[in-house]
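Below is a slice of the complex: some chains, not all, each in place.
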Amino acid sequence: MARVSSLLSFCFTLFIFFHGYTAQKFPNECQLDQLNALEPTHVLKSEAGRIEIWDHQAPQLRCSGVSFARYIIEAKGLYLPAFYNTAKLSFVAKGHGLMGRVIPGCAETYQDSPLFQPGRGGQYGEGQGQEGRQGQGQEGRHGQGQEGRHGQGQEQGQRQSQSFRDMHQKVEQIRTGDTIATSPGVAQWFYNDGQRPLVIVSVFDLASDQNQLDRNPRPFYLAGNNPEGQVWLQGREQNPQNHIISGFAPEVIAQAWKIDLELAKKIQKPNEKHGNIVRVEGQFSAIRPPLRGQRPQEEEEERRGGEGNGLEETICSARVTENLDDPSNADVYKPQLGYISTLNSYDLPILRFLRLSALRGSIRQNAMVLPQWNANANAVLYVTEGEAQVQVVNDNGDRVFDGQISQGQLLSIPQGFAVVKRATSQRFEWVEFKTNANAQINTLAGRTSVVRGLPLEVVSNGFGISLEEARRVKFNTLETTLTHSSGPISQGRPRVAYA
Amino acid sequence: MARVSSLLSFCFTLFIFFHGYTAQKFPNECQLDQLNALEPTHVLKSEAGRIEIWDHQAPQLRCSGVSFARYIIEAKGLYLPAFYNTAKLSFVAKGHGLMGRVIPGCAETYQDSPLFQPGRGGQYGEGQGQEGRQGQGQEGRHGQGQEGRHGQGQEQGQRQSQSFRDMHQKVEQIRTGDTIATSPGVAQWFYNDGQRPLVIVSVFDLASDQNQLDRNPRPFYLAGNNPEGQVWLQGREQNPQNHIISGFAPEVIAQAWKIDLELAKKIQKPNEKHGNIVRVEGQFSAIRPPLRGQRPQEEEEERRGGEGNGLEETICSARVTENLDDPSNADVYKPQLGYISTLNSYDLPILRFLRLSALRGSIRQNAMVLPQWNANANAVLYVTEGEAQVQVVNDNGDRVFDGQISQGQLLSIPQGFAVVKRATSQRFEWVEFKTNANAQINTLAGRTSVVRGLPLEVVSNGFGISLEEARRVKFNTLETTLTHSSGPISQGRPRVAYA
């Protein structure tokens, strides 16, 4: 009978297990009684960098309907083109580099100048209108360029004289503070042309209509691979991920690209150890414009001109990048305290379609961002530098987070949850991604706060205080967003954030 | 072996239990074979009123994706400011009072007139531009207004002479028939300045994009509390709900509002027995405009002027209220039968963002609202007066409701479900909330009905009747929405609705 007993206990355990599950069958992902500062749960290593992924099934990210990743691209690292099933908003946390996107149906507006290529200049440009010439292009060049990948450095050096004349879609220089909007299905690549690592963080909006698949982030690789598989997806853990071209029969690729079968097969078998970020040997000579911001005035004029003359209206030339690190463009700027810049669909119209916006903050030690809540958006806050003491209060009035968050950590702040931040290091810098093209905040204190909008009688009766006390609550704080904090904002030991 | 048998039976029960659950794993909340007239399932009592809440997990509300509540605010009761994670549409079912909303970033456009306050007139108005003056404001007034909440009546009487000069956002007078649109995250309060209870019913749209949390209604209190907890949420039943300010450390509040720690602590501990609707002692002297509708012609002109001059375009001045009880504005009006008024985004543009609209009906005994269905919206019907006999037919052609609904009851009418209503009391009055900014109805009978739009041959072949009979079906009824019903619309005893 001992076995029967243990069986009974097993069944009972089973019952409890499922009972717990079914009791939650009405979705309540946002009944969050505790938040944590989150750190990545998965790391995908590549030849020249790594991708760090936050678990999108963690309760607070599920509630916010987003997923999050950090791309660390080493010097000369090339993040190979990939696209996602979701709208994506990225922020360059460190370094600088090049970024390209390929928008369906748009023209290759970046072309090598014919001045430097007297040899066969104009061949491809002219060849474009003449269909049926396929196959001709590769004649006469056979034998050159067969060295494979490791011969490229040498080959590339010869490029100018041999007159490979390339043309491709727009390439942009990116640098710290750039915020980049990417539509679903649009392939994007990054190249680190600096000496330091290029660090980019991205939020993926799983819950918006732009994502028509399920609520999982699904990268589609156009090149490269991921030997560890999509470890953040159940059932894909040890199933290596390949680029989509490798999934077709080699004959398809050979016929589609009009190349020989050997080359098609070679393309379909990328070096398994390289992953999705490869090291570029030799020169990376993609055509690129001068860096934005190096000539701020001209650039500004150019941009305004672009907006005025209708060029902004086509999807091919739509601006997708804005730098949030220039204090002169800040929405809130107090020399003694710091600055806050926001980016919404008024600044970057493409965000209207993507249902995303961003906020960049940089504050000095002991500066406090007055308590506030997001009226119509979920937010995720990523720390790019320093650390801060943060408190978050949920719908029940419970303090669900009270601790430090520091560089590299992520904190989810769902719609309506109230939050206060106070810098506890020399400088605290962060970026917030919000799931609304025009996210609105309400502040609890200050000149544009909710208490200022309430009649004195409401404040007084609401808090059970005198009219004179209510008057102080309403009118004492004249700042709008940032103030100076005279000391720690919690008496007890701050709860240590773990992730 | 008896234990084995019982164990077997236990396991089998377990299996059935989970089998039942998994059999429904494909969502089919709208496979409704029976509707009920619903009554509130939870009551939250407060000092000066109560909030009655319908169970949003009831199948017919789950299908409609909405939640519903009724606020009963007694004379001199103040419903303290709170905001929700959802768009909300409210209807004043009884009484009159004041309503204020605080829209983020908008100015305090309601100010005490300086003519009545010669003493310190202009102080706050002028002080606004000067940051860094914080703390100064409370000097010179210390010692006055320390009597706490129960001394306010007296204090308030002295207010004019002591020249507290208040300024706050717009306050509106509300009265029976007013329909009020509220965006998510926007704090709202109500005050009953009449003698009778002020009764407001509200629908919360859980399923629209405006709600970025899960499908639960989540009130965030800015003041007051709820000792019984959010009883409509699993796991929150006996967890008292506090206002969100109480969730921060007192030091945060003291520093944010620049008040002393004692006052901060006092604010954080509201009287537990008062709940979220408190009784105002003495005068409630918030600045308010004259009542809308008292001077209908001027008001109408003013409103039209407002729409014309562009003021309506800013979110700060956007109109959010419309009265649906004036028969002279009715969409359908028949003196012998009653009237029906609708409110959609053409009338109230903010509804376009909220994805909600409303319909108000008032019909006399034996008047019948011709059978109809909602083409593009779910609806919930709330009875404000009298009673009616109602039949509802689902997609399968089954009569899923056939009974009386009476004052205070709620009936869900999902998209496509056909419904007919017939007043069985002297007067039947109701409000319907619909989950579409421009909900469209189709009628089954009458001059604009679906049968009128069909060719005779389709009607004749569809129903297996002669062309002459089809002609009668199409053309006999000339009314559009309301008709007179000569007797009960069901032979058998009407199924008694329970809730």
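Quick notes on this structure:
For reference, chains read A and B in written order, and residue numbers begin at 1 within each chain.
By definition in this document, contacts are C-beta pairs under 8 Å (C-beta built on N, C-alpha and C of every residue); 3 or more make two chains touch, one makes a residue touch a chain.
Everything quoted here is computed from the prediction, not taken from an experiment.
Of the identical chains in this model, 2 are shown in place, and the full complex in the file is built from 3 copies.
In the analysis below, only the chains that are shown with their structure count from here on.
A straight line joining the Cα centres of chain A and chain B is 38 Å long. Those residues of chain B that touch chain A in the complex are listed here as 3-4, 7, 10-11, 14, 18, 21, 57, 78, 80-81, 83-85, 100, 102-106, 108, 110, 124, 127-128, 130-135, 137-138, 141, 144-149, 151-152, 155-156, 159, 164, 166, 168-169, 171, 183-187, 189, 191, 210-216, 218-225, 229-230, 233-236, 239, 241-253, 255-259, 263, 266-267, 270-271, 274, 278, 280, 284-287. Every residue of chain A that touches chain B in the complex is listed here, in rising order: 1, 4, 7-8, 11, 14-15, 18, 22-31, 63-65, 207, 368, 370-371, 373-378, 391, 393-399, 402, 414-416, 418, 420, 435-436, 440-448, 450-469, 471-473, 475-479, 483, 485-491.
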